[in-house]
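Only a single protein chain was left out; the remaining protein chains are all shown in position.
Think of it as A and B in the order they're written, each chain with its own count starting at 1.
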Amino acid sequence: MGQVTVTLNVNGRNRKVTVEPRTLLVHALREQLGLTGTHVGCDTSQCGACTVFVNGQSVKSCTLFAVQVEGDAITTIEGVAKDGELHPVQEGFWEEHGLQCGYCTPGMIMASIDLLNTNPQPTEAEIRDGLCGNLCRCTGYQHIVNAVQYAAEKVKA
Amino acid sequence: MTSPTLPKLIGARIKRREDPRLIQGRGTYVDDIKLAGMLHMAFKRSDIAHGRIVSIDTSAAEAMEGVECVLTGAQLAEFLGPMPILTPFPAPPHYAVATDTVRYAGEPVAVVVATDRYVARDAADAIQVEFDPLPVVVDPDRALAGDPAVLHPDLTNILGQTGSNIALYVPAGTGFDPVAGTVDNSAIDAAFANAEVVISQRMWNQRLVPNAMEPRGVVAHWEPGKDTLTVWSSTQNPHTARNTFCGLLGLGQDQVRVIAPEVGGGFGAKINIYGEDYVACAVSRRLGLPVKWIEDRSEAFVATTHGRDIVADLEIAAKRDGTILGLRVKLIADIGAYEMLLTALVPTLTNGMLSGVYDIPAIRSELYEVFTNKTPTDAYRGAGRPEGIYFVERGIDMLARELGMDPGELRRKNFIKPDKFPFMTQAGNQYDSGNYEAALDLALKNANWEGLKRERDAARAEGRVVGLGMSFYVEICGIGGWEHASVTVHADGRITATTGTSPHGQGHETTFSTLLSGQFGVPADRITIVHGDTAMVKAGNGTLGSRSQVSGGTAIMNAGEKVKGRMAEFAAFMLGAEAEAKADELEFVDGRIQLAGTPSIGKTFEEVAAFAYMGAGNAAGAGMGYPEGGAGLTDEAFWEPAGATFPFGCHIAMVEVDRDTGELAVKKLVAIDDCGTVVNPLIVEGQVHGGLAQGIGQALLEGAVYDEDGQLLTGSFMDYAMPRASDLPRFELDKTTTVSPHTPLGTKGIGEAGTIGSTPCIVNAAVDALSPFGVTHLDMPLRPELLWRIIQGGAQ
Partner (left out) sequence: MDIAGTHQFAAPRAAVWEAMLDPASLQAAMPGCETMDPTGEDAYAITIKVGIAAIKGTYSGTVRVADQVEGESYRLVVSGQGKPGKVNGDATMTLSDAAGGTLVTYRGDVHAQGAIARLGNRLIGGAAKLMIGQFFKGMEAEVTRRAG
């Protein structure tokens, strides 16, 4: 199958990947750029483990072909902490034990950041609804909700 | 054996040391591993549930660019025998890839090895298989009668029968002598003869798909010339994997290294060693190149073992005052098409838990395990115990309703009383300790039970569909044999400990470093916990059955205690001249080893560690001036509890069903769990939360649904409803503490607790909510449609 070169900006750096037209964005990030923090948890776009930002908006990177993000800015979990400083949501997940096996965590953190970007002071119900596109099998979600609340508090303060 | 001293950090909420890597996407899971020259595998799987393989055409696949080789089951069987299992009962041969007959939809029939994951998948899709279909067995009752087909006609089962779908038959309980094989029915018959009330109900604990968020995966790397095999596997027990690989491949345990890197959840399904793992190893060895296989989610639905799937015909004999006289149960476990590692064992745990927390004078259970044309079952969080407790707790609830008694008071009346422990139940388990009334009282208080009842009645008066439910669980933990640990204090005063348990989210690094930190009086950040690597951890039995703290934690402390004792001897030797210190008078506090009561007489931890390796003089003088026993600070321990531990708890839920949509909302869930001593409450709460979610998932959402052709209809997250954040309430947790006499710290195990208690609790609450509509029992999952039809007056 023919190969296509795609230029994109990933976590602030300009990168080029050479992919098949059918290569999913998540596979390009993981296999070509070595950004293995973005995980694949299903093949029907239900679990959200592969959530990344494209131009500041959260998307499931298993639903996009790499060729669709030509010229776009991508942020993955590896690009969330700045200068060694954890993002408040990352901090929240650590403080509140918002993860166990850690597999859904990168996607869950990305979805949580997106949630707080659009609704900085969500209620518990809004957090639970807002994270509906992401599955976690370990935590029962309560500590994840706490983590988002922690981050919301921290940002407010 | 001397018991370790209690570390002072026990009970502190310590955040996890695993998290910094995981929240930044720096964890390494199997699919993140890339080796030079690595090939990729994909499996061609059967579309049909039962049939003979007539022909397999691999020519199109083989012709594809990038395809290294294609192997059918028959070709693989030439160098890979049937897979080993760990249960002692007769079982049919089970090849990693089907050789002549397929017995469930999704069973592998061929494997493709290619240079790229996409190519491997394309090539697998290009394989053409012709089947001669056989009748499909889906219904366990019919399976029991061998209708419409027998899956394994050549198997002679435990009853000496051939031509039967019965994989295993186990009678148990009062009057059954397993040694003599005799049965005396007089006690159980008398219980029912004397009964004033008999509850009888058929109930189904439905088939579930474990769905760890990380599907399975394996990288196998045979190194020719070195003749060693290194395997990275998403597994709960790397040592078991190593041992079975060695057995099937004819390799020594020194030649095979299994590494469990970050493992993205297991829930019992990653206890198993699967066909794909063996094939990866065998193919890598054959080709001399590393081979990777990563399971797709849609593959996982059919290729990874399922859980539960037991039907019970349950009868309870009781007096009108609520005294339970006897329990009679017939269980049929639908185990699917083959026996995996522990398949046959899991339902026998159901048998053993049928007494619940109750003092039931006569119990008789009969268990049939039957083959059907479905994915094999095996352990899934709770593994046999949730099923048993579900049946008992539903039965007790039905009895309370029949008698018009408060479900809490009926339970209280029949509890095993605290002074009767250790208590041998008629189901055959000896419970170590328990104080069930204390947990009930706390649950009633925290939930405000009487207030909730008033709230429910008021809501009903308004026409709302509201119900209250309670459940009481007990489970068996600390099983799974010995555990191993080693502790080394290095010359620089830092500590490495190894554990044979193998976490996949449970936070062992945090918990075990906390234990050692308290034991040695040094900060936890100077301690590294090594797990999940058979080359670095000498022996182990993995993380399963809520055993890691009980067995692994104790082993670590025992190894630590040995090293600590040796370290005290070094310290005493160093201090001897100035203070005549004795080793047993020294305490380890705040980075110092010092005389108890006279802290000024002591040495720093680092000084003693350095001395243990370098002696009194310089490096050249090493070996001189040591106390008896020589240099070094390293030791190990195997440990196995003297008996199983029995954690327990009480859950209370309030639910409301939407009249218009049938949707059930859990309004309140109070969980009291007693797992003995709690080491890290943060982690224990996380375990309980996750368990509750999975238990509620079973009650309300999840179910593996097969059609009459043996096709799994709920084969993706589109159709298999996983619990999401908005499906769950905020859980209200609390605990009582009844220590186990079998563990030095009094710990009991917590990993599975929430899963066991929450399921019957929610169903009991739903039945209560729908009791005005004449409902006395509902089979799970309680889908909105089911509930809506009941409310609308339709058939159940």
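Just so we're on the same page, a contact is a pair of C-beta atoms (placed from the backbone, for glycine too) under 8 Å apart; a residue touches a chain by one contact, two chains touch by 3 or more.
What you see is a predicted model, and the numbers here were worked out from it, not measured in a lab.
Student: Considering the complete complex, which visible chains touch the unshown chain?
Tutor: For the complete complex, the undisplayed chain touches B.
Student: Out of B:185, B:604 or B:716, point to the residue that touches the absent chain in the complete complex.
Tutor: The one listed residue touching the chain not shown is B:716.
Student: Per the definition of touch given earlier, which of B:47, B:65, B:100 or B:590 contacts the omitted chain?
Tutor: Reading the full complex, the residue touching the unseen chain is B:47.
Student: Looking at B:10, B:61, B:91 or B:105, which makes contact with the chain not pictured?
Tutor: B:105
Student: So which bits of subunit B touch the chain we can't see?
Tutor: Touch with the absent chain occurs at residues 45-48, 105, 125, 298, 301-302, 707, 709, 711-716, 718-719.
Here, only the chains that are shown with their structure count from here on.
Student: Can you work out the whole-Å distance between the CA centroids of subunit A and subunit B?
Tutor: Centres of subunit A and subunit B (C-alpha means) sit 29 Å apart.
Student: Could you list, by residue number, the parts of subunit B that touch subunit A in their complex?
Tutor: By the definition above, subunit B touches subunit A via 15-16, 18-29, 31-32, 118, 211-215, 262-265, 267, 296-298, 504-507, 682-683, 685-686, 688-694, 716-718, 722-726, 728, 730-731, 754.
Student: What does subunit A use to touch subunit B in their complex?
Tutor: Where subunit A meets subunit B, its residues are 20, 22-23, 30, 35-44, 46-47, 49, 76-78, 80-81, 86, 90, 93-95, 97, 99-106, 109, 124-125, 127-129, 131-132, 134-145.
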